[in-house]
Structures are given as C-alpha cells and as structure tokens.
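Before I ask anything, here is the structure I am working with.
Note that one protein chain is taken out, while the other chains of the complex remain in position.
Coming up: chain A.
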Amino acid sequence: MEKTHPYSSAEAIAVELQGIVRMFGGRTVIDGISLTIPRGELFGLLGPSGSGKTTLIKLMTGIDRPDAGSVSMLGEPMPQLKMLQVFGYMAQSDALYNELTGKQNLEFFGALFGLTGQLLKNRIHAAASLVDLTDHLNKQTAAYSGGMKRRLSLAIALLHEPRLLVLDEPTVGIDPVLRQSIWKELSALSRQGITIIVTTHVMDEAEKCDRLGLIRDGKLIAADTPEAIMQKAGCSTIEEAFIALGSGGGGEK
C-alpha cells in the first residue's frame, strides 16, 4: 500500500499479491510470489502436485494468511470478513454435508450468503441446471458419484453470483462432455466480466485461459498468455513449455 492508486485502477485489479511467502513448519511452500490479476480475466494456475497452487489460492481468498507479503482483493487489503461475500470458492476437496441432499446443501450455503425465499429458489435452480444436477437435487449427497459431488461444489460456488470465482481443480473427475460444457460456461461468465481464477493439471484447459501462471516448488516461473509462454519457451505446446521453463525438479503429475 505504498502507492495510492486512483480509485478506478485499484478497482480494476481483482487480486494483487506482493512478495507472498508461506511456510509450513519451517518449509517454504510459497516462495516470494508477486502477481496481479486484472478484473474480468480468466486466469489459470498450472503446476505439478505439491507445487503450492492450493496454498496460493487460500492466501488469495484470505482463508489463510501469508507469513510475509501482502494480498489485496478488489483494492481491499486481505484477509477481511466482508470480502468473503464477494467471491465464490470451490475447494479442491468436496466439502459437502453427506447426510443432506444436494438441495439442502445448496439451501444451507445460499442462506449463509444471505439468499432467501424466491431468490434462493431461483438461484438454486439456475446453478443446478448449469452443472446438470437438477434431476439429482433430492438425492442424499452420500449417494453422489465423485463427479456429481464436484459439480455440486461448483454450483455452491456460483450460487450467490459472485464477481470473482476461485476454483481449485473444478473439473477433476468430470467426464469430457460435461467438462467441456463447464468450460464453455466459465468462458461465458468471463465474457460477462466475472474474474475467474482456476487451478488445473489439464493442459488443454490451460490453453483456454486468458493468462496462465506456472508454479513450480512454490515459485512463479511464468505468468503470461498461453501463446506468449509457448513462444518464450520456443515450444509448440503448453506441456513442453512447462517442462522447458521449469527445468529442474518436478512433480509426480
């Protein structure tokens, strides 16, 4: 916060990270990452397993606190309680109440975001049809398949029509057809001006992002458009570019 941005430019930035460091038990997991994500962008975080994607996302949303550096969202310093109303979040592991039906899960989270009555009903209907779950809403979540649980988590993140979506591996365990329709929907949301931050392992998903951040061992090794990244690395695919840029230690995935 050393510079005072004019109001409009601060508002034009969805998420800004400056020199973020996060350590777990003496081990540095996020190592000095600075990153600016403008509003309306579809930003992808790509990196091997254990590279720190989830940790970085939790720091952006204020669910976790950095040991050094600062985070701001839409011009507000994080973490802040009121900002929790602003973004929609989908965790990597499905955090659902298995005893409840899909609809009851949606009702619960909707109410936490202040949705009530007819509005809540409409939003549940809209979010459920987006992820193709309308027919299964009255089923107990324990009886859902892995992909159905992922979709329900996504519906929960979309429920309160957030301006900013933070999705941690949203399409894991979802079949190719539905995956494509979900990405189509994400692109459409992005065109409406909604900022989307998404982590992924899947290279063809990465190519659909406006900009990509490549993470390896807690360091941001590149942040640019997919084309620029491929050009810089002199490769024809993101996969090759990733290997070329991150020469050295790798992950298992």
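Following the convention adopted for this analysis, a contact is a pair of C-beta atoms (placed from the backbone, for glycine too) under 8 Å apart; a residue touches a chain by one contact, two chains touch by 3 or more; residues count from 1.
Convention: contacts and distances are computed from a predicted model.
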{"item": "Record-based protein name (UniProt) of the chain missing from this complex, from \"Acyl-CoA dehydrogenase family protein\", \"Glycolate oxidase\", \"ABC-2 type transport system permease protein\" or \"Ferredoxin\"", "value": "\"ABC-2 type transport system permease protein\""}
{"item": "Touching residue (missing chain; options A:63, A:178, A:202 or A:244)", "value": "A:63"}
{"item": "Option from A:14, A:96, A:158 or A:182 whose C-beta touches the chain left out", "value": "A:96"}
{"item": "Interface with the undisplayed chain - residues on chain A", "value": "61-63, 65, 79-82, 84-85, 89, 91, 93-100, 104, 107-109, 111-114, 116, 140"}
